[in-house]
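I am attaching a structure below and will ask some questions about it afterwards.
Left out: one protein chain. Kept in place: all the others.
Up next is subunit A:
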Amino acid sequence: MNLKLKPAVSDGETFFDLAQAPLRELNAALHKLAADTNETHWKVFNPAGRHAVAAGLDAPVTVEIDGPVGYYCAGMNKQARVIINGNAGVGVAENMMSGFVHVKGDASQSAGATAHGGLLVVDGNASARCGISMKGIDIVVKGSVGHMSAFMAQAGTLTVLGDAGEALGDSLYEAKLFVRGSVAGLGADCIEKEMREEHKALLAAKLEAAGILGEVDISEFRRYGSARTLYHFHVDNVSSY
């Protein structure tokens, strides 16, 4: 395999070394992929924390990134599977529409922000604002999430195997939050809700999608959601406006 050929193809896999060729070239090549492309498995080397690696994909391909990435990796993703063998910077999978993003290390702030669909799995921790304004994505964090996670989260699920930081689910809409560990504090209008069978089934489905069904005890999770008191104007609050 000669990595200097950019991209180099070997055994059905396409290799791209970011130490040898610019990121723009990688992203342009990925953007050009058609739905029926034969180049379905890409391996990217030496990301060195670069921003926007594999952002804007729209093809059913797998992109494996060998090392830590910077901001907005796999942003706006559609269809693609993006696997990061390292930590991810701010806004991984932000505004994802569909597909699968797997961070094998930690994710920085705003992981999965505003995303409409797809599945984001973080093996480590995600820091503050995980799932901020999420609109349908499913997020599974195997570690803990930082403060203000699921802020104004509209739809989708956030599942946390560890703990959640301050102000979880502040100004929450209809996203469903499942946390196994402790919650440092709930944000405005976020409350703990009963974990009924339908919610256990939903959680099981998300854990299964993340490949960890059976590894954790579903009865250990608590469910949090919107109290829906901020949905409508209330006359008692008139002096606040």
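Worth a mention:
We adopt the following convention: contacts are C-beta pairs under 8 Å (C-beta built on N, C-alpha and C of every residue); 3 or more make two chains touch, one makes a residue touch a chain; residues count from 1.
The working rule: contacts and distances are computed from a predicted model.
The complex includes a chain that is not drawn, and of the options "Response regulator receiver protein, CheY like protein", "NADH-quinone oxidoreductase subunit H", "Cysteine desulfurase" or "Amidophosphoribosyltransferase" the UniProt name matching it is "Amidophosphoribosyltransferase".
Within the full complex, the residue among A:D17, A:D58, A:D106 or A:D170 touching the omitted chain is A:D106. Checked against the full complex, the one of A:V90, A:A164 or A:L207 touching the unshown chain is A:V90. Of the candidate positions A:G146, A:G187 or A:G225, contact with the unshown chain belongs to A:G146. When the omitted chain is restored, the residue from A:T14, A:N95, A:S127 or A:S226 that touches it is A:S127.
One chain of the complex is left out; on subunit A, the residues touching it are 48-50, 67-68, 70-71, 87, 89-90, 105-106, 108-109, 127-128, 146-147.
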